[in-house]
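Reading through the structure tokens given below for one structure.
Omission of a single protein chain aside, the complex is shown with its protein chains in their original locations.
And then chain A:
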Amino acid sequence: MKKILTGLTVFGLVTAGALGAALAQEEHSAAEPTHFPIHKPTQESWSFSGPFGTYDKAQLQRGLKVYKEVCSACHSMDLVAFRTLEDLGYTEAQVKALAAEYEVEDGPNADGEMFTRKATPNDHFPAPFPNHAAAAAANNGAAPPDFSLIAKARSAERGFPTFVFDIFTQYAEGGPDYIHALLTGYDEEPPAGMEIAEGTHYNPYFIAGKSLAMAKPLSDDQVTYDDGSPQTVDQYSRDVSAFLMWAAEPHMEARKQTGFRVMAFLLLFGALIYLTKRRVWSNVAH
């Protein structure tokens, strides 16, 4: 039996050693890294994080403005209907006016012809390109991804043990943290010796490589804010990331509010059941 114990200890040590080696191996050369993103995104503070998080409507409105004036030139948002923008604090009339800024294709009419008309609240954001191929052709071969779910479709790997703590801290903002980091991450120079493919732009926060086909989309004072918020790349990135989180998870507030009620009920009910259980079992040794 002693032998078994020694065997186990050796097994444990070998495993630990190998693990160390695995982690050491992940340290890659600076010029030609093999794991991405090169830098992990920083964890920002968001109004919508945590069990009582809510969207900051003013921020979502600013984010929408950034999307409309900058990103929408390239990125579609197929799944988001104008009517849902009332969540951002706009009135029905404002949403109607906002939708009417866009033209959508409709038809066929009685003569069998397609026609364009002003969008109504029931329409979705029209896409900037007629199809995937056109989008790719206009952007150096890489089609800009649709924005409807981007905030849930990207998240830099958290690694062990952070991913365990994330359960308890309720970290669910990997998407907006990533987008914010990506948009503000263009200013770094690539390390000496790194080759950047033509038509792509170095960004150490990009999840899938060292550079991407999107050039730095934002610069200071590019979008005019009328609520006095700072007109900086950092603020724009923050606002558009929050807006994209809303676009991906429009019912988040309802979810967390329902969650509070459900948890409170389960805790109370659980406590009562527990006391009953104690009563029932009090006369039986077990």
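As a convention for this text, contacts are C-beta pairs under 8 Å (C-beta built on N, C-alpha and C of every residue); 3 or more make two chains touch, one makes a residue touch a chain; residues count from 1.
The criterion applied here is as follows: contacts and distances are computed from a predicted model.
Per UniProt, the protein behind the absent chain is "Cytochrome b"; the candidates were "Carbohydrate ABC transporter permease", "1,2-phenylacetyl-CoA epoxidase subunit A", "Cytochrome b" or "(2Fe-2S)-binding protein".
Note that of A:C71, A:L149 or A:I179, the residue touching the chain absent from this view is A:L149.
Within the complete assembly, A:M263 is the residue of A:A73, A:A97, A:A215 or A:M263 that touches the hidden chain. In the complete assembly, the contact with the undisplayed chain comes from A:T84, out of A:Q43, A:T84, A:T120 or A:S229.
Across A:A93, A:A110, A:A192 or A:V280, the residue that sits in touch with the chain not pictured is A:V280.
On the side of chain A, the interface with the absent chain consists of residues 1, 4, 8, 11, 14-15, 18-19, 21-22, 25, 51, 79, 84, 145, 148-149, 152-155, 160, 166-167, 170-172, 174-175, 208, 248, 250-251, 254-256, 258-260, 262-263, 266-267, 269-270, 273-274, 276-277, 280-281, 284-286, using the contact rule stated above.
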